[in-house]
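Only one protein chain is missing; all other protein chains are in place.
We call the chains A, B and C, going by the order they appear; numbering starts again at 1 in every chain.
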Amino acid sequence: MEDGSRLGPRICEGDCAVLKRDDVFKAVPVLRRRKIIFEKQWFYLDNAIGHIYGTTFEVTSGGNLQPKQEVEETATETKEAGTDNRNIVDDGKSQKLTHDDIKALKDKGIKGQEIVQQLIENSTTFRDKTEFAQDKYIKKKKKKYEAVITIVKPSTRILSTMYYAREPGKINHLRYDTLAQMLTLGNIRAGNKMIVMETCAGLVLGAVMERMGGYGSIIQMYPGGGPVRAATSCFGFPKLFFDNLHEFPLSKVDSLLSGTFSTETLPSEPEDNVLVEEESNGLTDEKQTALQEGEEESTTEAAMEINQIEEQETTDINAEDVEFKENKEKENVREKQRKQWERRKKLIETAALLREKNADGLIVASKFHPSPLLLTLLEFVAPSRPFVVYCQYKEPLLECYTKLRERGGVINLKLSETWLRNYQVLPDRSHPKLTMSGGGGYLLSGITVVLDKGKSDSSHSQALKMEEPSCKRCKVQDLHC
Amino acid sequence: MEDGSRLGPRICEGDCAVLKRDDVFKAVPVLRRRKIIFEKQWFYLDNAIGHIYGTTFEVTSGGNLQPKQEVEETATETKEAGTDNRNIVDDGKSQKLTHDDIKALKDKGIKGQEIVQQLIENSTTFRDKTEFAQDKYIKKKKKKYEAVITIVKPSTRILSTMYYAREPGKINHLRYDTLAQMLTLGNIRAGNKMIVMETCAGLVLGAVMERMGGYGSIIQMYPGGGPVRAATSCFGFPKLFFDNLHEFPLSKVDSLLSGTFSTETLPSEPEDNVLVEEESNGLTDEKQTALQEGEEESTTEAAMEINQIEEQETTDINAEDVEFKENKEKENVREKQRKQWERRKKLIETAALLREKNADGLIVASKFHPSPLLLTLLEFVAPSRPFVVYCQYKEPLLECYTKLRERGGVINLKLSETWLRNYQVLPDRSHPKLTMSGGGGYLLSGITVVLDKGKSDSSHSQALKMEEPSCKRCKVQDLHC
Amino acid sequence: MSFVEYGDTIKDGDTAIVFLGHESMFPVKVQHGTVTQTKYGVIRHSMDLIGKKYGSKVTCSKGGWVFILHPTPELWTMNLPHRTQILYSTDISIITMMLELKPGSIVCESGTGSGSLSHALIRTVAPTGHLYTVEFHQQRAEKAREEFREHGVEHLVTVTNQDVCKNGFGVSNIADAVFLDIPSPWEAIGHAKSALKAEGGRICSFSPCIEQVQRTCLAMEEYGFTEINTLEILLRVYNVRTISLQIPDLGKAAEDNSSAGFDSSNPSNQGSPCANLQQGTVQFKSGVPLREMVGHTGYLTFATKSLF
Partner (left out) sequence: MSFVEYGDTIKDGDTAIVFLGHESMFPVKVQHGTVTQTKYGVIRHSMDLIGKKYGSKVTCSKGGWVFILHPTPELWTMNLPHRTQILYSTDISIITMMLELKPGSIVCESGTGSGSLSHALIRTVAPTGHLYTVEFHQQRAEKAREEFREHGVEHLVTVTNQDVCKNGFGVSNIADAVFLDIPSPWEAIGHAKSALKAEGGRICSFSPCIEQVQRTCLAMEEYGFTEINTLEILLRVYNVRTISLQIPDLGKAAEDNSSAGFDSSNPSNQGSPCANLQQGTVQFKSGVPLREMVGHTGYLTFATKSLF
């Protein structure tokens, strides 16, 4: 096998890895003797263990993975392209191989690539097709009969793309380029003290953690019984990244601000939260429901894979803790108390961190109405720091904007949306991709400044004037500066 | 001069013509001995009269227009392009010709093209620039020193582009491609009976008239004292196009529907309306006001040019009517009475046209809230006919959508917006234009059906279900059909 | 019924659109004695359609109902049988405006394809204009002719089956506008120019790929076209929805409780702060973009054949 020390990390049992085929990603736990179904192929990851991340495998008989050294392009020498399609009459009889023939080839263990070659040779119209149509045909067939997957290390790029494609409902339809804007506009970097409020399965939290690389601290605000971090766990961060990750219940925020905070009433256990997450998606519309039902299928599948990692870990811990069966109950009670004590201690620490009111930024991306979140959580942010709020809909951000203007203490407010266009770049046939995302959600960003509470009336009116986006005034100012 | 019968229409005195330089248009009346200012050049149109539309002229000394037979590209043979710009140090001293030198050349009557050539020869950095930078330089200088204009015949393409660029506030920021959508979605064609309600200076009316080519009839609904048709008059339609153009005051619509309509109370005279048009633009925001102030400058200029055509016509009529000065007053009273009588007669005719409730479509594009307009005016439309409503903002159309759903009698409702992207296509430097319009407004379109008033409750719920944009249901239906 | 004139009632021989629901419809040829199957049951043409008003609600045999719509070029575009990739109304709109088409215009088109644009062009140039449309695929040309006949517009259109790049449009110096939607439009620019009137006219070329556009622009320049302008137009459709967003629980309701000092270690009380909180929601209407939209149809290059 390869020299791993020079070539980067190897695939290890227990890792969270990402399967990749063309543009399709799927996060899976690396486990032995576990059947994986991906892109209509089933296989086992056993043989992948020990290989370097980035390796491409071919699925061979019995669902075994076999490393593929070279990703060759399908033989182009067989192509004899027609110049146009005027002579092609589609009678549905152009393929001489029957379904049974193809099945027979497969059963014989003939590799996908060879099947495609046979399909080409047995197509009566292939030679008459234009070069473009030929390529299209090959690609289609290749996708159908060749089973090649690459195993890659998770990253924000990959996981955010994956979630947007597979389970957008879980991340409030936050498109990956919108997430990218948030990370940059929020000046997320090592050493920051960040406040993150998200209900995006922990994807946004993971992205922030990746950008902070274990330096600095993060306070995750959570609704309900505990933070959801299914996507966070997919990143495969080292343990130390979690040392400075704190969580604080949203339901304690008002009391913290009003000075009545106490740790006596803790929110319910994290387990309860899963229900909350599944129950409400912030939508009453039928269509959305219908859509999400459709999504739910794939969701369930992928979520299963991911949750199994967590289960796995839990099982491991239990296996270590429970040495003797007779001690189990006693142990459980003690363990529960210890955990409770630890939770309370951490909560007090986190409350202290928030009370300093010197966070270096605020990131909000949730299913809740952003306005109360933003107005409250900004209290904890130091002046001259950026904040970014995501919402799937524009209207709530209009309200945020208005409320923030009334409140003061923020400048450079900007409501925006990005358009993302992917291109096909091929010799003589370059064009934007034929489908694109209709929308990736909206962002409201800004910068905090010292809030002049005494003179709020006068500062308010001046702040409004100051920020009014008037082209005329800008020009005049340009001249002066 | 050219053989006009074969080569299309000639420029005539009194025409409304459009001046064109690069992508800039301006509509002007063709008048003798009248100074025109366009793109920082002044000239007289006298010499253009009698030439064919589409002719390109050069502005020569004294503001005379001289036809230019060939539009040659600037000599490319002098170009010796550098490969990159690493050796260029910008010290602001690269041009050896001074402002005075250039002024001297101009005063000598040297043509613009020659001035540009001299500028190139006297630039110390021109040869070091990349080919791209050289082209950019030439274009910039050419634009500044060469005075070439083309005179073209007005059309919807030209006038809608011109209005959007020069006076968007006058047409409620209706972008030309949005107007194009309206004309198509509205199935505007010869022979239709159309209802048009617009406050876009008559541009939308003109576009509808162009597409109907004088066949069929149009009923223009107007607010205030009379319809505004400044842009309509720019099209230069033949007189017969106006024979079947009717107008009806909005303020009479409710009484018409309720059966209490009478012609006894006519709205005030058209002249009053200009004020209304100028007063309200539907915006309270400072920025918009600032922007529109900026626009107003060019607006005033262009509007002046256009209005002079109308003045001109009025003067002509008066000149014919008033033969003898002593008869003037008597004549005036009689004339006024005749006009009043005619107006009333036309109003009764128009009311009858509307009462048939068989219009072939409805087009709304106004500064007013579209919801009451749409709900009321749809009463006059036959079933199975398209309607299209434009609004600069999305929110009012959301309301229209909701109200229409409650009302019933419409299907295929669609709320949309178009993105327009212009490209630079040049060898080795093709890309989308660097600036684009941020938005062209929103459209709500649909089709009328027979309104089942008796069963409104049941039909409403079924209609809602029927129209709910559910992907799932669509797919099922596809299979069934 | 014809595609260039509205009729009030459904007649034998009409092409009508059966509207089943949101973006679900299909065209039907109305014929005495014929029946059409829908998911709501059978429609009997003689009984249910002929003589009825366009826009009527028709109850099918299973009790469900549909609307019968008068055909328009736009409805046809949404429902026609695809023989090729077709142009949709968004592109058709800007093509029609930028080519300055109106009643009386003479237009040349190639290829005819599935006739989506052709129907829209005929509608706009009627009753006094004409469409010359050239299609190199024989079957398609034949099918287009048949459709134009059925749709009552055959007097407004001439379909020619030839290769426009080799043989041109078969007319010269009569067109106000030319439209090209062929794989190598640059090979047809010369023919387009000679089809256009001597006094000039407009041309449009539709191409999916930028390389085609580059070659076409060069050819247009070579042939002396001016105002060469390439653009792209995309439709963004919004679904109108009532959204309701939860107001997050920041603990305002729980403040009284926290002072009461419930011990969270008592399992029966753990849920209590959540239980007595009034989770409010905010409702609003929103125009929500579709998750996926058409990201590209083609580049449209417009140009003017100038006077000289």
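Basically, a contact is a pair of C-beta atoms (placed from the backbone, for glycine too) under 8 Å apart; a residue touches a chain by one contact, two chains touch by 3 or more.
On a predicted model such as this, the values are computed, not experimentally measured, just so you know.
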Sole contact to the chain not displayed, among B:D100, B:E329 or B:D428: B:D428
Identified contact with the non-displayed chain, of A:Q41, A:N122 or A:N187: A:N187
Of A:V116, A:L174 or A:M212, the one touching the omitted chain in the full complex: A:M212
Footprint left on subunit A by the chain that the document does not show: 6-8, 52, 54-56, 69-71, 155-157, 160, 176-177, 179-181, 183-185, 187, 189-192, 210-215, 358, 360, 382-386, 394, 397-399, 401-402, 411-425, 427, 430, 432, 442, 447-450, 452, 459, 462, 465-470, 473-474, 476-478, 480-481
Touch residues of subunit B, complete complex, unshown partner: 84-86, 89, 130, 168, 173, 223-225, 249-255, 258, 260-269, 272, 280, 282-285, 287-288, 291, 340, 366-369, 372-373, 376, 393-396, 421-422, 427-439
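The rule we apply is simple: only the chains that are shown with their structure count from here on.
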Chain centre separation in whole Å, for subunit C relative to subunit B (CA means): 24
Interchain centroid distance [CA atoms averaged], subunit A/subunit C, Å: 35
Computed distance of Cα centres, subunit B from subunit A, in Å: 46
Shared-contact residues (touching 2 or more other chains) in subunit C: 210, 236-237, 239, 286, 299
Multi-chain contact sites of subunit A, meaning residues that touch two or more partners: 287, 291
